[in-house]
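As structure tokens, the structure follows; a few thoughts come after it.
Removed: one protein chain of the complex. Kept in place: all other protein chains.
Then we have chain A:
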Amino acid sequence: MSIGHTLLGLLESGPRHGYDLKRTFDEKFGQDRPLHYGQVYSTMSRLLKNGLVEVDGVESEGGPERKRYAITDAGITDVTQWLAQPEKPEPYLQSTLYTKVVLALLTDRSAADLLDAQRSAHLRMMRILTDRKRKGDLADQLICDHALFHLEADLRWLELTAARLDQLAKVVAP
């Protein structure tokens, strides 16, 4: 999953401190793998260098300095492109796909379009594998079948999520 894009997406709703970004990330996406502070700050300095975020203010309040980050126009364009680009169909995509769907809902983009584009990319890959299977020997057939079953499971998840988008929107972006 792209942590940079996810943090950028979270900044779209307004400027945040690094700590606040980490907390929101962990709450929404980090159930199994919470972010380390080091990851947040190295990611933010990369985004800053690339002009995708800017420092919106610095506070210290007696403690160490805390930077507040804001997304730039280039950052918004970057998130838009990331969400619109289907993931390369391969097994175990669910965490990235789930993140994209939630971010689309949080930022008022079309999660249904995102799911449809992904469905189409998956089917295209299934078509390529089916063709390879048809022309190949038994070993090719078995290898392709394994990949096909995984992609099919992803597709079912995409269908189910598409059918539950309204419900999910109420949970993640009340």
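By definition in this document, contacts are C-beta pairs under 8 Å (C-beta built on N, C-alpha and C of every residue); 3 or more make two chains touch, one makes a residue touch a chain; residues count from 1.
Assume contacts and distances are computed from a predicted model.
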{"item": "Listed names \"4Fe-4S ferredoxin-type domain-containing protein\", \"ABC transporter ATP-binding protein\", \"Na(+)-translocating NADH-quinone reductase subunit A\" or \"Cytochrome d ubiquinol oxidase subunit I\", with the criterion being the UniProt name of the chain not displayed", "value": "\"ABC transporter ATP-binding protein\""}
{"item": "Residue, one of A:V55, A:L123, A:L142 or A:A173, that touches the chain absent here", "value": "A:L123"}
{"item": "Residue in contact with the excluded chain [from A:I3, A:I76, A:L155 or A:A169]", "value": "A:L155"}
{"item": "Absent chain, residues of chain A that touch it", "value": "86, 116-117, 119-124, 126-127, 129-130, 134, 148, 151-152, 155, 159, 163"}
